[in-house]
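Let me begin by handing over the structure; questions about it come next.
Excluded from the complex is one protein chain; the other protein chains are retained at their positions.
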Amino acid sequence: MASAAAPYPSGHAAVAARYDAVDEVYRETRDIRLVGFVLFLLSDCILFSAFIFAYVYLRNSAPAWPPFVDGRQLPWFDTSFAAFNSIVLFGSGVTMHFALENWKHLDKATFYRWLIATIVLGLGFLLGQAHEWTGVLHDGVTWPGSAMGASFFTLTGLHGFHVFVGVCYLTILGIQASRGVYTGSKYFGLTAGTLYWHFVDVVWVGLFFLFYIW
Amino acid sequence: MTIVLTVLSLVNAWYFLFGNIDWIMPGASHPVADRASDIDGLFKFMAVFGGGITIFVTGYVIYFAIVFRARSTDAPDALGIQIHDAPKLEFWWTALPTALLILLTGLSIVVWYKIQFGTTAPALTAEVIGHQFYFEYRYPGLKTSVFSKTEPMHLPVGVPVRILITSADVIHQFWVPEIRLKMAAVPGLVQNLNYTPLRTGTYEIACSEFCGVDHSLMQGKLVIEPVAAFNTWLDHEKKEAATASAAAVNLKAGDPAAGKALFAQKCAACHNNPPTPFDQKLVGPGLLHITDDPQHPNLVTGKPPTPEDIAEILENGFTGPIGTMPSRQANGLSEKDVANLVAYLVSLK
Partner (left out) sequence: MHPGTTTHDTHEVHGHIHPPPEGFVRKYVFSLDHKVIGFQYFITGMLIMLIAGSFALIMRLQLIDPQGALMSHNAYNEMFTLHGTAMVWMVLIPLVTGALGNFAMPLQIGARDVAFPWLNMASFWILPVAALILFSSMLFGGPHAGWTEYPPISLADGTAGALWCVAIFVVGISSTMTGMNFMVTVIKMRAPGMTWTRMPLFTWATFATALMNMVATVALSSATGALFLEHVFNVPFFDATRGGSAVLFEHMFWFYSHPAVYIFVIPAFGVISEVLPTFSRKPIFGYKMIAFSSMAIALLSFTVWAHHMFPSGLAPWLQLPFMILTYAIGIPTGIKMFSWLATLWGGRIHFTSAMLYALGFLITFTFGGITGIFLASVPVDLHEHGTYFVVGHFHYVVAGGAVMGFLAAIPYWYPKATGRMMSERLGQLGFWLFFIGLNGTFFPMHWLGLEGMPRRYASYVEFAKTNPDAVFWNRFETVFAFFMAASIGLLIFNAIWSLKHGKLAGINPWGARTLEWTISSPPPYYNFKKIPEVYGPPYDFGHPMPYRNTDNEIEPYPEYGKVVMPVPAAAGA
């Protein structure tokens, strides 16, 4: 989506050249933070894994699934709406990718457009999750009510919280970018934001499979 | 030095293999159950080799420290031998312990297999249910439970037994040190221990998982006695229980409304309330249409259950594949309560 009108040298070689054209201090800082950020995402991944393990364990040790509460078998979650909402979230991953690419290719205006699209899609996903939660609650699946509700609300709540933090994070990045914090060579913050946003997407793939497909 | 350490290790080995280690492993010289001698064999194996390794390491640490100490005659910057590795030596001190561990793994697996799968067709199945802070025991055909607070558990000698273990509240552990085996009593889970008692006597039962304030007072006694004595005891208990409760439960007098209230209060933790069809389980099965469920007509005795059958389960409890239902005493129900509950369940036709 690199704009043809961009008055800057474009192409991947130029991007790579700019990436390397930084002073020693920035390079070291960037490398250190990149490793640190990836490790942070790894530990976050384990947080989700632990609760996913809990869900799988509880589900496998239950006599019936969905479980019974007060004499009634709980309903399955509604896949169709969640599928739609997933597309919203995955779409936001795509838009974020384009945003970063445009920044790398020095096309600021397009970057902002894609970034705002990402934020809007992220908010849309959160609204969708709110809708989903209302529906699930309406079906009688509650947080303290059953092992299914406990896992569902804890995991999707944790994920929703990550999305919410991500939306705030991207907003801050947008403001920082508009204030000239980042340049064509120095944009580690944007890279980190993109990594984080993709991470949130990937986690959702797992959760979607767990709750809606399995 | 090596000779001294070898001798010490051999003394250690001799002691564990041929000495009387009853003070460390109670009953080691006269196994109380069939698995005890297997486990003691493993223990001795590890004590012989582990003790040997400990003796050698300790001995060499002390020996090297003395022999290679810096001396006052040394130059101030005297160095040790500048050696970085010795691949051959390293190979052997990796390979030998590995071989030893593989051997130990093999031996452990053999014993493990015997413990888990070695007992075929137990002749007696007893149930142990942990409570804060006592054990409850149940025997087939015995209407009332035996509580360790007042009475010991009984097992016949020479008969393969299976002990099903679960808990009514928190996690406990059922352990008789002389028998060596222990198993946790976990709420919502039935585990089992299988062995054959080999020696009569009275042994201590202890709870070995922390279970609350009076964990340290949670003990019981296990009486292992000849089969005849055991049967006499069991018959006696049965008779006593029968005379005690025969007249008491008058099922006709049950009040369905009181039963319904009681069901919500006492049963809903494990059975769906309001009752559902049998296959819709919570912890226990659903109890709707219990006397005429078309899918599960042969609930207990091969016939649709009668009110008396339901009363029997309420009285004695029930152990199924997914959990154990406590007995009347353990549930804190009176006989009047049983009658009310039966009346309620029968009314759900």
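Going in written order, the chains are labelled A and B, and every chain counts its residues from 1.
We adopt the following convention: a contact is a pair of C-beta atoms (placed from the backbone, for glycine too) under 8 Å apart; a residue touches a chain by one contact, two chains touch by 3 or more.
Since this is a predicted model, take the numbers as computed values, not measurements.
When the omitted chain is restored, the residue from B:Ile3, B:Ile83 or B:Ala228 that touches it is B:Ile83.
Screening B:Thr54, B:Gln265, B:Ser334 or B:Ser347 against the full complex identifies B:Thr54 as the residue touching the chain left out.
The chain that is not drawn here is touched, among residues B:Cys270, B:Leu288, B:Met325 or B:Val338, by B:Cys270. Looking at chain A, the residues touching the absent chain are 23-26, 28-29, 31-32, 35-36, 39-40, 42-44, 46-47, 49-51, 53-54, 57-58, 61-62, 67, 143-148, 150-151, 153-154, 172-173, 176, 181-183, 186, 188-189, 192-193.
Although one chain is not drawn, its touching partners on chain B can still be listed: residues 23-26, 35, 38-39, 42-43, 46, 50-51, 53-54, 57-58, 60-61, 64-65, 68-70, 74, 77-86, 89-90, 93-94, 97-98, 101, 104-105, 108-109, 111-112, 115-117, 169-171, 173, 175, 177, 180-184, 186-189, 191, 204, 206-217, 219, 269-270, 282-283.
Just so we're on the same page, only the chains that are shown with their structure count from here on.
Between the CA-based centres of chain A and chain B the separation comes to 47 Å, rounded to the whole angstrom. The part of chain B that touches chain A in the complex is made up of residues 268, 272-276, 279-283, 286, 322.
Residues of chain A that touch chain B in their complex: 63-64, 67-73.
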